[in-house]
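First up is the structure itself, then whatever we jot down about it.
Removed: one protein chain of the complex. Kept in place: all other protein chains.
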């Protein structure tokens, strides 16, 4: 969970089960970072246990929001279930009304409670003597198309589920026995257990290795020694899958693997593509550390320009107590970065950034570089401009805040003080993402094929949402 | 709420409403004492608002129990309701099953969630275009007989409800306009607003005065300027009411008023009754400060013996870090009390205690008094022995822990080291409680008559539960 | 130390020694109450050790004041010493200047640092091959007459010192072997160790018994098994001793023993004396709980009026967040107390208070009692009015704040809203304090006689300071 903190830092929770009783889970949740929520005592509370699910969440505010903290646990007629959810339901409002009309009082505003109550509620109930969880999950998928990646724990089973569009990531890792990680591949049949995670970057530090993705629409049953596909639900109209392209651009960790490729590699390819689309005569290429570094190295290599560091990150960035005057605001960015002026004095600098959302970070950086001696400053952005809101789980500023929707966008270089500024094209991004997936499919048409057609959600860039939005 | 902390100190919460929207409440809840949970910032979050309900709760453990923290808020088809509950449902298990069978997932183990979901769920739902909250509350009262005192907030109304047996207390106070509290009685028609509380002791410090009790089975609707009885639901078989006698003996604050009498007065009458039932030849009467003081003063006055202080309380009692050796355990009580030995050296002392539950507090006190020079130590307990568990909201030790169920009880004086020990009789307690109620009814047969017959729950003393217990 | 918290609650510290090295002490200090400063971990840091000194301090503000937190530890040419000090030096300013002129930089504004540096500094230093601590202590006593009670720890010895005027209290207790506290007197030669404390109330809870006072001017050397008087320094002009009378009136715990008498007994005698000096026709006598209760019982008994409770203390008094309006301020006191109105409705009440300092606490209490039905309210104060500042260790409001120095004092009953108000006379207080000391001296002229004449500091009441004040 520590390796997933970039996905959510405002609350954290773990629910464990001893795998025997359907009545007792051990739960610990709290607001704040994992290290704040969990300590030796709270972890002790979670033992003994054989399985468990955890969650780190990005929420909006305050202590009273603890009730929204995941995983959710409810008692049903067939025992307790615990649910961890990543995503956002596109038809949440209709579903809320439906449940309340049935007489269910809803305690939170969270979509995750909806999912939990839908699983509890699924009819037929009166004669439901056995709890057919797969039927309940499939019913859930019929009720709501996207977006959700789910872990559902009941007794000694964890169900891993990805929505039919595959909008949110989910992958499986294998815990390897101690002392047996030297070069032995996936043929090694011995495993110590299974882990499921939004991102594969979390496997290494717990001694697990990447096994495979959960496919769009797939319901996977995970028991102690077994991983078993129970069903793969297709999108209603055989639409292409719609994995969030923003995960590649910004959200995921560079060492995570999606669709068979490392995020870092995609980002470097974006940099290379950007060099093709928007070359510039300059003396050196650099980055705004650290997220844009792969693209910057790709750009530099493609252009044949040297890669040079111009900023160094300050490890300890603190609060600002005093209302800053104009000068201090101007130099606000100087709290976050040190300037390595000797590296670029008198030079023409290309800065690669991963995205420009509001435009108020890059502007003072350019000013800083100029004041420290840069002769020219050209900005190249390794992703297309963001123009539309996301309703499937990513927090994007309002349309009005997005620089790409503001009048300043038409003279952006001038507005941010750059000599030039160019974004990557949507086509360039999509091809940087899909190129190696397609190549792999061509070479090995049977390997882990997504049931639907290859596709990516580019809604925040293009406004093309994969499903109709309901209000 | 600060004046109700003796009723629950492990969590606290407040929900407020601006009285306009049925969709928005302001909520702040947390584990710990009120002063820990609330500060200037969290209180600010609760404004602006015109009405609100709060709760302080005694729960069993840990941070993760925050979900049990009251008031409960749920969204229903007709908007949000917030519910604060004091009590414990005697048929909770059957009700849980009923709700789950209907497809409601239950998030907590608390009876208060049951009540909330029962209010949300009450049929007929499909055609329920207007939210008939009174019908829903009456349906709740049909589903479960006891014990609950409830505050239910919806939009600009608070419903105050007491179960048909009146097992838990609930009373109404009137906020008096500033500068107008001098001797003007209930005729004064001007009010600033209304408050409802488990105990009247909480009124004084917020500038309110005692108005009246909510009657057993009564549904009171409270709006800004009006208090209105909507209905009074009788116990199914016209049983007598069953107000908890333990509130008088131990639980409530001495300055609270129940059934028209001050708790302090009842306790003093218990002391007087005890003097009649169990006199002793001695030099002085004293108390274990502070709760037994009214009984001690009553006993002393009835016997004609001087009332003298033998112990003084230490304001600052801290934790004990070091595993105490035998001596320190023996003197453990000396951390809590100072001994005023000059007051009783060479004298025969009668100590009045309010109750002996486990017997391990009084024993070291007696030892301490003897070592400090008391010639004789006689114990008189101003309540009967507790022998049975409570299922209606009071936390009582298990049967095995109760001294009255242990073999040592047969030679109790010897066990605790006293020269003699006598408890008040059940009849003595009941008459101390009921005497002045009956007298008042005789004198003024119309005044605030309970709809059922006068009665008190003495289950923890006698095993006679007012309703059949369901499992 | 927990039993001494009434003497200082803003910081706490403990220094321990293993008794072997003169170079190492174990120290833990911090701001706040003992339970905040010390926990299992910090206590563990103080072990292993054979002896130690602790201190709880009343300081004025903030975290940065930790440097003033006692005990003070300094390294001298002869090893480390640790010093705990109760009191305030009357010639501090001259001493500061003297030390600084010698080249010592002073880190704090506290008198206790002065004492520590004076002990380090005392000449002759160049040839001071052996550390003659007694000579250094006697030199300290020559430099400054009052007020200080000191514990000085060096290696395996603790020196207990009281200034020649005996202004601040200090007494010795004996740790009794486990299982041996039944009636065996001071002849019992076996001891487990010695403890020294400002007040004897702290002995009981650690299994110690009162042994004797440190005399004014006495230097006592305490080693593991031995308590030895090294010297008794007399006041320069054989003045009478000047023990602080305010300790009896207000500051000390009622179960503490000073000069052979229990503080509780003195306070009761003050109440009796007050009944003689200022009787009143009334129905009942009561108290502002809890400190005035001994005086109230004494007054009631002497008058032959019943003692009745009119207020009950609220255990949980919290902060007030909202700026109180006039009404709430009026009723502010109602947060602290509940009113037992049934006990005094229609009656004439005498309230005994221990002191009236500023007059703004008693006033709303009187109002509250009247509004709750008291027919008359008479105030009797069991001490004389405070009129003068203390420069010897007691925090007393400024002259301007003291009600006795304000014009309202001339019509005090009217100002506070009482039917009458009378203070105890200075002579009445002094005789209540000294009566039993003198009687004991008469009966047993050799028993623990103070070297000087019996006397008490009444400066805050009379302006007669025992020494000339230096500025």
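Note that the chains take the letters A, B and C in the order they are written out, and that residue 1 is the start of every chain.
Keep in mind that, in the parts below, contacts are C-beta pairs under 8 Å (C-beta built on N, C-alpha and C of every residue); 3 or more make two chains touch, one makes a residue touch a chain.
It should be emphasised that the depicted structure is a prediction, and the values quoted were computed from it without experimental measurement.
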Next on the checklist: Based on the whole assembly, the unshown chain contacts which displayed chains?
Outcome noted: A, C
Checklist entry - Among C:28, C:155 or C:253, which residue is in contact with the omitted chain in the full complex? => result C:28
Checklist entry - Which is it among A:19, A:240 or A:254 that touches the chain not included here? => result A:254
Checklist outcome for this item: Only one of A:153, A:339, A:382 or A:461 touches the unshown chain, namely A:339
Checklist outcome for this item: Residue positions on chain C contacting the omitted chain are 27-30, 42, 45, 62-64, 66-67, 72-77, 81, 96-97, 100-107, 116-117, 119-123, 125-126
Checklist entry - Which parts of chain A are in contact with the chain that was left out? => result 2-3, 5-6, 9, 33-35, 38-40, 43, 178-179, 181-183, 201, 204-207, 253-255, 261-262, 264-265, 290, 293-294, 297, 301, 306-309, 312-319, 321-322, 325-328, 331, 334-335, 338-343, 368, 371
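Here is the rule we go by: only the chains that are shown with their structure count from here on.
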Checklist entry - So what's the Cα centroid distance for chain B and chain C, whole Å? => result 39
